[in-house]
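For this view, one protein chain was removed and the others were kept in their places.
Per-chain numbering from 1; labels A, B and C assigned in written order.
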Amino acid sequence: MLYKILKKENYTDFVEKLISEYEFIGPKKKDKVFHDFVPIKDLRELDTDYKKTTIAPAKKLLFPPTEELVEYEVGDVIKVKPLVESSEKILFGIDACDINGMNFMDWIFSTEFIDENYFAKRRKLIVIGKDREPSETCFALSMGAEYAKDGFDIFLTELEDRYFLRIATSKGNEITEKFARIQDATDSDFRDYDKFMDDYRSKFKLKINIDNFYDDFEFIYSNEKYWEEASKNCYSCGSCNLVCPTCFCFNVKDDMQLNLKVGNKMREWDSCMIPEYGLVAGGHNFRPTKENRLKQRYRCKLKTFVDKYGKYACVGCGRCIEACLAKINIVEDVNSVKKEVSA
Amino acid sequence: MVLDIKENKSKSTIYVPDIATIKKVEKLSPIEKLFTIVFDDPKKQEEFSFRPGQFVELTVFGLGEAPFSIPSSPNNKKCFQLCVRDIGNVSGALHRMDAGSKIGIRGPFGKGYFPYDKMRNQNILIVAGGLGLAPVMSLIDYILEDRKNYKELNLVYGALDPESIIFKDRVKEFEKRKDIDIHLTVDNTDASWKGNVGVVTKLIPAIECVPEETFAVVCGPPVMYKFVVKELEKKNLRPENIYLSLERRMECGVGKCNHCHIGDKLACVDGPVFSLWEIRNLKEAI
Amino acid sequence: MANTFSIEEKLVSRVEGHGDLVLDVKNKKIEKLIFRIPEAPRFFEAMLVGRKYDKPSHITSRICGICSVAHTLASIKATEAALDIKPSGQTIKLRKLIMHHECVQSNVLHVYFLAAPDFFGVGSVFPLIKTHPEVVNIALRAKMMANEMVRIIGGRAVHPIRTVVGGFTKLPTMEEMVKMKEMLKASYPDFEKSLEVFKTIKLPDFERETEYISITDPTEYALYDGNIKSTDGWEIDDQDYLSKINEKVVQHSTAKHCWSSRDAYFVGALARFNNNYDQLSDNAKEYAQELGLKAPCYNTFMNNIAQFVEVVHSVDDSIKIIDELMETGLDEDKAMAEIKVKAGRGVGVNEAPRGLLIHDYTYDENGKVEKANLIIPTNQNYANIEKDMQALVPTIIDKSEDEIKLGCEMMIRAYDPCISCSTHFLNIKLVNKS
Partner (left out) sequence: MSKPKVGIFGFTGCGGCQLEILNLENYILDLVGAIDIVHFTEAITEHSDNYDIALVEGAITTKHGVERIEKIGNIAKIIVAIGSCACNGGLNCLKDLYGLEKAKELVYGDKKDWIGSIEVKPVDAYVKVDYYARGCPANRFEIVDIIKALIVGKKPEIPNYPVCVECKRNGNTCVYELGMTCMGPVIRAGCNSRCPNSGAGCDGCRGPIDDPNINAEKDLLAEYGLTVEDIMQQFSLYNAYRGKGIKQKIM
C-alpha cells in the first residue's frame, strides 16, 4: 500500500483526465431519490456524495442482471462459442462497504471453479473507492465492512483540504503518477486520516448484534412462531436479494431464435426468496413456504459461509432493508433473536 | 485490479458444453430410458473419467440443461451412460431423441463419491428407490468388478410397480448371481408379480449386518430418505457409514448458482453424496 | 351477372374488429343494405363511473389498441379541463409528438398492410411478402420507426404508460431525442420509394360529396387540439361539441350512429385534409399533388392517399418539434403539472388516426367520475359508410358477385374502420335469394 496526498484544487483535474482517458463509471443522480452507477461523460454528472446507497450495487457491472454465456449454432455440426465480454473501465466513487461486497463476489466466483464471465470483467475493472456518509440503514460497521482492506486500486478519503490516497496496486500507482499531482503522505496526514476514521466510524448509528448469530441461529431454527411472525408480510418478491451486493444466485436459461438455428445460454439474477428457487422437476419443492425461504436467506447471509469459511455474506449496506416493502429488516430480526436467546 | 486469478488462456469457460452423440437408446421402463453417449472429440472421450456418484450437466440445445448421474462403470472408457426419467423439458426432449442426435455435456461434476476405498473389506448395503438405482449402478458395477475386496453386498430396491423396475436385465442377472443379494419390492402389484409388496423400508430389518463393518448407501426420491435412515439407525449403523445421494435443483453444477445449497454444503461441489453425519445438522437436508 | 343476389359476408377481414355487411339486391335494385356490428358492446361509459381521476385514461385506452394514444390523450385532456390542470408547454409538445406517431403507425399499418393487398390484388400482407417484398420492408421499417417513437415517449407501443393526467411520468433522455431525430430523417427515402409505387395504383373513380368534420387550429395541421370544424361551414369550440354532434342508438348495431348538419358525415384523414390542407408541410403538399389528391376531395377511396400524405407531414412536423425541444432541453420539473382535485366537467377532443374523438367527463368533488360520454370516430363514419355503399353498389352492379363483394369490402376498408372501437362496431353478407 502506498499513501499519498492529493490537494483538493487538483482533484477536478485528476477526475476530468480519468473521464476523458477511460470508460468511466460513477454515481449519478437518477431521480429524486436514488443515485446509480452509470457511464459518466462529463464531470458535472458525477455526484459522489450520495445519501442513499445506489439503487443497484456495483455488482451489475461484473455480474449483470442478465448475461449471455454461450452462443451456439445448430446444423449438421454444432458450433459452440463462449461469450465473454471485457473492456477496461474505471469504477469511481464506490464506498468501502460496497468494495467489500465486491470482494465477496470475487471470492464466490473463484472458489473451486473460476467463472470467466465474471473475472474477464473484474480483471479489467479499475476500482477507485471513495468514502461517503453512511446511509440511514447502513450497519457496515457491525459487519466489519466499513473499511476496505483490499479490492481497490486507489481509495480516496476526503480530509479537510486534501484527499488521503491509499494506493493498493501498481495499476493504481501508474494512474496517479500519470494523471494526478500527488505528494507523499506526511505524519500529520496520517494523524488526520486516523482522526477521520474514528469520526467516520462514529457515524454508523445502526448496529446489528451479530456476535454468535451462527450459534443463535440453531436456537431459533425450530421456533416456528418466530419465523411465521418474521415472514408474515413477505411478498416472496426477492427484492432483498436482488439489490444485495453479495447475492449471487442465478438461473441459466437456453433460448433459441425463431429460425431454430442460433441459440444461446444466458443467466439472470435469481433469488432464494422466490418459491421456484427450490422447485425440482416432478413438483417437489425443498422450500415451499415463505418461512422456509426467509430462514434460508438469513442462514445464507449470516451462517453458511461463517461455518464454512469464516465469512459473512453480508456487508451491512442496508439495501435490503430499504428495498423491502414488507419492512422485513435483517437488523431488527437478528437483534430480536439475540434478545430471545438472552431472555 | 491485480488479482491472483490467472488469465484464462483456453478458449472455453465453465459454461461451455462439449458436443457428444447419443449412440444408443434403450427403453428401461415406461418413463425411463438409458442413453449411451460418446464425445465427438476422441481426445475428450479418452480424458473423461469420473467416480461413481458423480454427475454431468446435459444440454439439449435450445431447450436447456439438466444434471444426471452417471450409472455406467467408470472403468468403461469408450462411452458412458445416462438413465433419464421423462419428467420435464430437457428429459422430455431427450426421450424424443434417437441414436445419432447431438447433445452437449459438461462435467463430470460433484465430489462424487461413494467412498469405495473406505468400503473395502466391509459389508455393503445399498438401498435404492425408483430412479435412485441409476446413480448407484455405477458403484455396484465398480464393486462387482473388484468383488474380492468387498464382503457382503446387499441391494434393496423398491419400484412403483413391476413395469417401473429399471435395468430389468441387470436386476435379473443380479438375482442369479451369488455375489450380490438383491431384495426387490414394488408398491403396487399386478398378477405376474410373485415377490415382495410394499415400501423398501419394510425389507431392511430382515437384512443381517454387523453394524461396525457395514456401509450403507441410500439413493431415491426425497421422501424416502427420512424413513430409510430411521431403519438403518435401528440397525446401529454409524452415521459416518451411511451415505446418501441428495437431489437439489441445479443450474450451473459448479457451485456458482447456489440453488443446491443445503446448510453450508453445496450438493454440486460438496456432494451430491454426503454421509449422514455430515448432513445431520444441516437441517432441511432430508 | 347476378341481377338478384344477397351478400352476407361475415367478419370483413383486415379491419380492426368485427363488422357485417348485409346487402340484398333484387333485379339490380338494393332491397336491403345494413352495416352492422355484432361486436360485443363494452360499456366503457359504465366502467368509468366512480373511478379516480388518474384511471380513465388507462381504462379508455383499452377501447382500441390501434388508437390507444388518441384515447389516452383525449381522456387526459377531458380530465385536465374538468380539474383545471395546466400541463406545461413541454408536455404539450411531447404529446403532439406521440400523437403524430400513433398516426404514422396506424396509417402505415392501414395503407401498407390492410389496404395495399387490395391494390396489388392479393389476399393479404403475407402473400405480399413474396410478391412485393420491397413494399413490405418499407412498411415494416416505417412502422418500426413510429412504434419506436411511441415507445420512447409513451413507454410502450400500445397503451402508453408515461402519458398521464398532468404530464409525463418519465421523459425521454437526450440520447433518445437524438435517436428519434435520426430515425425520422432516415425514413424519407422509403417514403419517396413508396410514392413511386403508389403512383402506379389505380383507385376506383367514385365520388360522393358529404359533410367532412375535423378539428382545426390556426397555427398548425391540428391533431392534438383545436376547434371542431365542418366543410358545411361551421366551426365551434370543442367544449360545445353537443351543439353540433348528435348520437342515436340503432337497432342493428351496438355502435351508435352520429349525424350533424346532414344525415351523415365523414371523419378521418380525408376530412382533416379537406379542412386543413393549407397547413400541411410543403413536402406533404407535394406528395399530395403527385398522387392527384386535391382539396376538397370527395372520393372516399382517396382516404388512403390522404393517410399516406399525413404520414409525410407527421415526419416533417416531428423533426420540427424535436428541434424545438432539444433547443431548450427537457426539464424534469416541467414533467408533471400540479394536480388539485375538484368537481367539474371537461371535454377532451382530438384527432385519432380514424378521425374526430371526443371524451366528456363530469367529476365529483373527490375527483371521481360521475358521468362519462365518449364519441368514437368509427361510430361517426358508420352512417356515411352506408350512404357511400348505397351510391357505390349501383355503379358496379353489372360486375360479378365476387367483384361486388370486393368493391364493398375495399370501400369499407378505405374508412379504416376500427370496429373494436365498439364502445359502441363489420360482416358482409352476400346470400343468393333466388
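Note that a contact is a pair of C-beta atoms (placed from the backbone, for glycine too) under 8 Å apart; a residue touches a chain by one contact, two chains touch by 3 or more.
Keep in mind it's a predicted model, so treat the numbers as computed, not measured.
Student: Of the chains you can see, which ones touch the chain that is left out?
Tutor: Hidden chain contacts in the full assembly come out as A, B, C.
Student: Can you tell me which of A:K7, A:K124, A:K171 or A:K253 touches the chain that was removed from the display?
Tutor: Of these options, the touching residue for the absent chain is A:K253.
Student: From the listed residues B:L58, B:A93, B:C209 or B:A267, report the one that touches the chain absent from this view.
Tutor: Of all options in B:L58, B:A93, B:C209 or B:A267, contact with the hidden chain holds for B:A93.
Student: One chain isn't shown here. Among A:I90, A:M105, A:I208 or A:C234, which residue touches it?
Tutor: Checking each option in A:I90, A:M105, A:I208 or A:C234, the one touching the absent chain turns out to be A:C234.
Student: In the full complex, which residues of chain B touch the absent chain?
Tutor: Against the missing chain, chain B presents residues 62-64, 88-89, 92-93, 96.
Student: For chain C, which positions touch the chain that isn't shown here?
Tutor: 11, 13-18, 38-43, 45-47, 49-52, 55, 58-59, 61-66, 68, 109, 113-114, 117, 123-126, 129, 140, 143-144, 147, 154-159, 161-162, 164, 169-170, 249, 251, 254, 418, 420, 423-424
Student: Spell out the interface residues on chain A facing the chain that's missing from view.
Tutor: 30-34, 36, 55-56, 60, 65-66, 232-239, 242-243, 253, 255-260, 268-269, 271, 274-276, 290, 323, 325-326
Just so it is clear, only the chains that are shown with their structure count from here on.
Student: Between chain A and chain C, tell me the centre distance in angstrom, where each centre is the average of that chain's C-alpha atoms.
Tutor: From the centre of chain A to the centre of chain C is 51 Å.
Student: Any idea how many Å lie between the Cα centroids of chain B and chain C?
Tutor: Whole-Å distance between the two chain centres: 65.
Student: In chain B, what residues contact two or more other chains?
Tutor: Counting only residues that touch two or more other chains, chain B contributes none.
Student: Which of the residues in chain B end up touching chain A in this complex?
Tutor: 1-3, 5-8, 11-17, 19, 59-66, 87-88, 91, 102, 104, 221-222, 247-249, 251-252, 254-259, 261, 263-264, 269, 283-284
Student: Under the definition above, what is the set of chain A residues touching chain B in their complex?
Tutor: Within the complex, chain A contacts chain B at residues 69-70, 72, 74, 77-78, 80-82, 84, 106, 108-117, 119-120, 122-123, 125-127, 151-153, 169-171, 221, 248-256, 260, 263, 265, 267, 270, 272, 277-282, 284, 286-287, 292, 296, 299-300, 303-305, 307-308.
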